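A protein chain is absent from this complex, but the other protein chains hold their places.
On to subunit A.
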Amino acid sequence: MAQPLDYLKESPSQTAGPYVHIGCLPNFCGIAGVYPADLGHSMVNARTRGERITLSGRIIDGTGTPLRDAMVEIWQADAAGLYNSPSETRGTADPDFTGWGRQAADPETGLWRFETIRPGPVPFPDGRLQAPHISVWIVARGINLGLNTRIYFPENEAANAADPVLSRIEHKNRVPTLIARRDGAAYSHDIHLQGDAETVFLDI
C-alpha cells in the first residue's frame, strides 16, 4: 500500500438535453426579462480591432440531418493573437473583443452563425506558431460529453501545413474536416458527428 494521492474526480458530464436554451440562451427561447441579453450573443463592438468575419455552419448527425437543438460555443484569440483571459500572460488582449461566443442552432434549419474577427496566430507550448484557429465546443441532446474541435482558415495554406495540431492527424484526408470554406469575409463550416466525413474531435 502507498499513501493515497487524494485527487478529486472531475464531475461526470451529462447531456445538455433539448432544453439547454433555457439556461444558456433564455432570450433566444422566449424567456424574456430575466437577463438583459443572452451571454456570448455579441463578441464584437464598434471599437473591436481586426478584420470582421462571419462564421456559420451546421452540426450533422449520422443520417446527414442537421441538429436543430445544438448549442455551439467558440473561443479565439484577438487580432493580435492574444486571449482575453486572466491566464494570458503574454500581453493584454483587446478589451473590446470578448473572444468567446455562444449561439444556438436554428430550430428550423440547424444553422448557427457568429459575427467575429479574424484571430491572430498563437504559440504552441514548444514555441512554434499555431495557424490561426477558432476553438469550438458543442453540446446537444444525445451528446454525453461536450465535443471539442477547431476551425482553421483555408487561405492560410502554409501556416496550416506547419500547424503542430493539424500535423498530428495521422490520416491526412481528415485534415480538411477542420478547415472552413471561404466566401469573402464569410466562412462556413459543417461539423459531421459520424460517417466518412466525421470531423476530427479533440481530446484536450
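Just so we're on the same page, a contact is a pair of C-beta atoms (placed from the backbone, for glycine too) under 8 Å apart; a residue touches a chain by one contact, two chains touch by 3 or more; residues count from 1.
In this section, contacts and distances are computed from a predicted model.
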Options "NADH-quinone oxidoreductase subunit L", "Protocatechuate 3,4-dioxygenase beta subunit", "Intermembrane phospholipid transport system permease protein MlaE" or "Quinol oxidase subunit 3": UniProt name of the undisplayed chain: "Protocatechuate 3,4-dioxygenase beta subunit"
Touching the absent chain when the full complex is considered, from A:P4, A:G30 or A:G184: A:G30
Given A:Q103, A:Q130 or A:N160, the one touching the chain that is not displayed: A:Q130
Candidate in contact with the missing chain, chosen from A:Q3, A:T89 or A:N173: A:T89
Absent-chain contact - pick from A:T92, A:T109 or A:Q194: A:Q194
From A:I22, A:A79, A:L111 or A:A162, residue that would touch the chain that is not displayed: A:I22
For subunit A, residues in touch with the removed chain: 6-24, 26, 29-31, 33-36, 39, 61-63, 67, 69, 73, 75-77, 83-89, 98-100, 107, 122-127, 130, 133, 135, 137, 139-148, 150, 164-165, 168-169, 174, 193-194, 198-204
